[in-house]
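Removed: one protein chain of the complex. Kept in place: all other protein chains.
Now for chain A:
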Amino acid sequence: MTDAALPLAKAPARPSRERLVAVALAAPAVLILIFLFALPLAKLLAASLTGAEGLTFVEYGKLLGTSFYLGVIWNSVRLALYTTGIALLIGYPAAFALARARGPVRSFLLACLFLPLAASVIVKAFAWTILLRSDGLVNTLLMAVGITAEPIRMIFTETALIVGSVNIFLPFMILPVYTVVAQLDPRLSDAAATLGASPVEAFVRVVVPLTIPGVVAGVALVFSLAVSAYVVPTLLIGERYPTLSTTIAKAYLLARQPAFGAAAGVVLLVIAVATVAVSARLAKLGGAK
């Protein structure tokens, strides 16, 4: 670094030297991800296509050609669709209130968002198993208000799964929408009103389009997290609702079918990456308008 103190004398050599320094700074992180991320994924893809006699699509045939495994894929996608839809319905208006909040109310609401986000997924899923038991709090409440006389069976049902999943992934919807809404200029709605727009018109034609980038980001994030969730379905519904994630884990940990597990992993990966890629494309289109 001694000659760094003489930048003027070294001026002609400067660009290439700085470029070298930049490459050296980025190299360790990039190399780690090449060897521990990109390469293992490439090998996984190769493993899913390798049979006893070389190239084979037999594992993919098993996954995409039998109604049982198509059902498994649909289970994963359905869970993600419900979770994303409900999270958007709750999260979109909630993000607006959060953006308008000030002072201690804002601090409280943000704490309600960050604390669950920081809390362990296993802890939260475990809490829902306690809440949703037939003698759990939710049933006690329902019976107390007279909605039901007998306890409703909730744990190990699809309802329990979706409630838990929305609970765990909701902050990932609220945060991106909140970020966009907080940057909205409140005068925009006023301007629309001055120009004769009704409040509904102003909202639908001015505010909603401006929040689309946040919604797209939130939807992509929640969908890709929910479609690959493992702890939530394992604890809240179990064997009755096999998903791609639980199938992958089973193939590796119990059944010792790595090639099949690899193929299921690739399918899950394609779904998750396609969601993110499509949403990035949508966000770009929205931004270009």
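One rule holds in what follows: a residue touches a chain if its C-beta (ideal position, glycine included) is under 8 Å from a C-beta of that chain, and two chains touch if they have at least 3 such contacts; residues count from 1.
What we mean here is this: contacts and distances are computed from a predicted model.
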Choices "ABC transporter permease", "PucR C-terminal helix-turn-helix domain-containing protein", "Sn-glycerol-3-phosphate import ATP-binding protein UgpC" or "Malonate decarboxylase acyl carrier protein" - which one is the UniProt name of the chain not shown: "ABC transporter permease"
Contact with the hidden chain (one of A:L175, A:A192, A:V216 or A:I237): A:L175
Missing-chain contacts mapped onto chain A: 1, 4-5, 15, 18-19, 21-23, 25-26, 28-30, 32-33, 36-41, 43-44, 47, 90-91, 93-94, 96-98, 100-101, 106-116, 118-124, 126-131, 133, 136-137, 167, 170-172, 174-176, 178-179, 182, 198-200, 203, 217, 224, 227-228, 230-231, 234-235, 245, 248-249, 252-253, 258, 261-262, 265-266, 268-269, 272-273, 276
